[in-house]
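The other protein chains are all here in position, but one chain of the complex has been omitted.
Chain lettering (A and B) follows the sequence in which the chains are written, and residue indices restart at 1 in each chain.
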Amino acid sequence: MKAPVSTAIAIAFGLIVLLGYFIPLPLFNALRDILLEWAIVLAGVAVFVGVANLFLVHGRKISRSQPGSGYSYVVIIAMLATIIVAALFGPTGYWSLWLFKNIQVPVETSLIGVLAIILVYAAARLLRRKLNLFSIIFFATVLVVLLGSVPLLGIEIPGLHGEFGLRSLLIQLPAVAGARGILLGVALGALAAGIRVLMGVDRPYGG
Amino acid sequence: MAADMAELRCPMCGKANPEELDVCQFCQARLKPVLPSAPIPEDEQAAVEGSSRLPEPAAQDDSLSDWLNFLRDSGAESEGPPAESGGEDQPPPAGELPQWLERTGGEASEPVGEGDSQDWLDSLRKRGEEITGPLGQETVPEESMDEDWPASVKLPDQDYVPEWLAGASLGDQAGEPLAEPPSEEESSLESDDEPDWLQKIRLRQRDETEESQSVESAPAEEPGMPDWLGEPASGVPAAPDEPAESVSDWLADLRSGGAPVGEEVELPEAPATGEELPAAEQELEQPLEETPAPPPEILEEAAAPVLGAAEEIPTAPQISDEEIPDWLAGLVAGKAAAAAAGSVEADAESLPDWLADLDKPSDADSGVIVPFGEEEPGLTFDWLQEQVRADQGLAVPPPESSEAEEVQAEKITPFVGDLSDFLEEEYLSTPEGERPPAAQPEEGLTPAELPNWLEAMRPLDAAAMSAAVLDEGESQIESSGPLAGLRGILPAEPDVARLKKPPTYAMRLQVSESQQANANLLDELVKTEGQPRAVRMGAAITSQHVWRLIIFVVLIGVIIWKALTGSQEVALPQPLPEILDTGSVIGALPSNSVVLLAVDYEPGFSGEMKATSAAVIDHLMLKGAYFALVSTSPAGVGLAEQLIQDASALGGHQYQVIDRYANLGYIPGGPMGVVGFANAPRKMTPFALDVDSTAVWSREPLQRVTRLADFDLVAVLTEDADTARVWIEQVQPALDSTPLVMLLSAQAEPMVRPYYQSSSNQVQGMVAGLLGGGSYESAHQDLLAGDGPARRYWDAFSLSMLAAVILIALGGLVSLLTQALASRDTSEGEKKS
Partner (left out) sequence: MSLAEMSLPDLIGTLVGFALTLMVFSYAIGDNALFRITIHVFIGVAAGYAAVVAWYSVVQPLLIVPLVSGTQSERLYALFPLLLSALLLFKASPRLSRIGNPALAYMVGVGVAAIIGGAVIGTIFPQALASMDLLDLDAAGSDRPLPLQFLQGLFILVGTLTTLAYFHFGARQKPDGQPRRPEWIEFLAKIGQIFIAITLGVVFAGVVTASLAALIERIFFIVNFVLPLFTAS
């Protein structure tokens, strides 16, 4: 088996944390809290690793004068400027929030806004790509939910709007049933995948 | 190793055999060579030692046995017709052993009685049975004869006739029937086919005869072979004191079967002597002088009565009369004389043939050179040939009486095929008059076939090769040149150099149409692979661009129009159940409650989330709640800070950090961070993210909060369904009675509703999207200070949503019509076709 030490670490500490979920003993809880705290620290350090990796990638791109290296300058300059400012004033400082509020938020919000046009276009072309029973049901559901979300020119249609309207029925009955089934399936899949990791079958940590 | 010591490996087949065997029990090859070097049993060693040398002339070598010397002398004198040698043929006195026999030691020194005379024969028989082995096959038991015979030989009185020599009665006394000796005609061999070993023996014996005059006797020390049988140079055993005549008398009587003494006894024919053999043969015989072998004729004669039909035994070579040792020849002559004197009472019919043949005059005596294989059958290996034939299923010719038959020269050779070169050469070198008559195949007899092991020893047949080469040349007739028309001309050029027109083969492959089509397709693919494809420049404006442009224009136009007009004509939606539940939960909070606000949405959804959560936060601020802000994403720290500041500003609540809210910061790790914070919030977020990094847990109102359940309300703001699920899964079990409210984006609501709409009541309230925010604002209009973002966006939202629905429906309708038209055209095309 490759990387037996890493595998042993993952299995051992994972089992301890898992037992803390099902065995409400103070010892287990205390041990679980300690392990979780250490894991949180590692997760925070992992953010640095990601940022450092981003810096190295763009730095390598600049050093090799690869195509698009000009944009890498933009990335590195923006990163360094933000780090300096936020480090000086703190993450909730005025200028840190200034950067956050006037650069990061507008850009991301604008990107999501452009997404609305793309999504409407995709919905309009849906039936052209695939026409069958399920696509028709999907299309009709989208129309009903969207229409039932807002009054039509200020008018709420009784069968469509309201608590007992079609939109509410769709959301509260079949959508809940399907969502519950999906949630259960996702939970079972996560359970199976997690057990495989705790058994050492899957080793996503490079083992 | 010990196992090897106890068994012998066959030199032919390689299989293991017991040590006591002389011949292989599988292939009948000799395990122990017929040489003096082969070990002989110790019990016979003494006997062998006494008689391990060739007999010397009795007159000059005391070490030789008298009888042997006598025989030699008799043989020397019997170049012509065997002469009487009465003295030598005189049997020893009764009760006394001849000296030659006394020297064999042991048993031989004892007085020979009537019963003792049969021992040597019995030993011969036993030996023959051993040699016969489990397969009933026989080999030439040369050594066995050699080992047993000297020790068991009991020289009878002069007048004593061993019962075994008496004929049929011998069989009864010995307890075992006597096997008939080989027939006369079967024992004849061509002189040209004499095996090497036999020729060597003959040569040695001839040399022994010549050396018997000068060689002093010396005890034979070489193991394996008795001196009197095989060692011509190492010394001659003491000649028996008794004259040879006494020995040969009984032997001669046996042969003649009552023939009067004096009659010539024909000795078996001897093959060509060493002088007649080519030089190569003589050279081959040299080693035999050092490792003498017993005379084959003695061995075969002794073995024939007990061996029966010979199987897979090569034809025993015939021995010319010249090769017969003198002692044996003299013995025969003396015996004939004694028989003629009437002292022999042997029954001629009961005499074994091999003994009877001894009385017959040999061709050598008469000066006639009998070809090899044409000697008297009594001294030939016919018995061996019989065995060979029997093994191979050939008809075994009935043995004929050796007395009635003449020696017929039968061309029975151990070699199947053409003669070897030296034999042929020897034959050609012999004058025609001296050449032995060609052997005539006897009627009813078929040539013997060699066993495989002997076939392998056969030398290459050069005659066949020359004949093959000759045949190839014979078939070729020269077609050009001065030698045209002649046969057997050597080709001027080797075959490989001859220009031949190579055969033409059809180059056309047999391919089917489908194979050809596939091959063409593959060829095209390969050709097009290397060719750069021409980039087809698409139209500048496609339907996709048009559609996007239309959608963009419509939506943006509607929104701008509503933003510019600032209309708020469209009524806010009626409160939904989840909105009312949320309101109820917040309304039930005490004053100065501590609310944990988890801001876990992305900055891109800040606009919607602000519209969704603004009224709720305002409501909480109205309740005087202290906010503890956390986030599982780095951007959530800034979003949380901005959310509170905007809500405070909007509602005029003047919320200040640390006093009214504390930004506890970022909790990494996803699920494990949430569960860690849920179990130990103080340890996971010990300080606030203010400038001073205040330890808010030691300050009011967070001082009373030690675990998550101590919060009055937990509200999670997220746009991601998975993040909401994580908070519900990890935090809700630790909340006890603390309510959990979800403030969600519209896209996360469907996946969170099962948690809200379940009997387990994991989520107590839910506000989702702009619709939820507007509904909450509508439900708490009286509480909220002003219009929230949901109110401001509601008209634009409703109109843009209607426009989006119209666009989507229109697009779907166009798609359906297009599909219908396409299918109709397809069906019409199919109908036409």
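Basically, contacts are C-beta pairs under 8 Å (C-beta built on N, C-alpha and C of every residue); 3 or more make two chains touch, one makes a residue touch a chain.
Keep in mind the model is a prediction, meaning the values are calculated, not measured.
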Neighbouring displayed chains - absent chain, whole complex: A, B
Absent-chain contact - pick from B:L31, B:M621 or B:V637: B:V637
Option touching the unshown chain, where B:W547, B:Y626, B:Y666 or B:F711 are the choices: B:Y666
Which of A:I62, A:M79 or A:L152 contacts the chain that the document leaves out: A:M79
Interface with the unshown chain - residue positions in chain A: 3, 5-7, 9-18, 20-22, 34-54, 56, 71-72, 74-83, 86-87, 90-91, 94-96, 98-117, 119-120, 123, 133-135, 137-142, 145-146, 149, 170-171, 173-188, 190-191, 193-195, 197-198, 203-207
Residues of chain B (touch criterion as defined above) contacting the omitted chain: 548, 552, 555-556, 559-560, 563-564, 604-608, 610-611, 634-635, 637-638, 665-672, 675, 685-687, 689, 693, 719, 725-726, 728-730, 732-733, 745-751, 754-755, 758-760, 762, 768-771, 789, 792-793, 796-797, 800-801, 804
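Going forward, only the chains that are shown with their structure count from here on.
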Gap in Å, rounded to a whole number, between the CA centres of chain B and chain A: 62
Chain A residues touching chain B - in the complex, by the definition given at the top: 17, 29, 32-33, 36-37, 39-40, 42-44, 46-47, 89-93, 96-97, 100-101, 104-105, 108-109, 111-112, 116-118, 120-121, 123-128, 131, 139, 142-143, 146-147, 149-154, 156, 161-163, 168, 171-172, 175-176, 179-180, 182-183
Partner chain A, residues of chain B touching it in the complex: 544, 547-548, 551-552, 555, 569-571, 573-574, 576-577, 602-607, 634-635, 637-639, 641-642, 657, 663, 665-670, 672-673, 675-676, 679-680, 683-684, 689-691, 725, 746, 749-751, 753-754, 757, 769, 771, 794, 797-798, 801-802, 804-805, 807-812, 814-816, 818-819
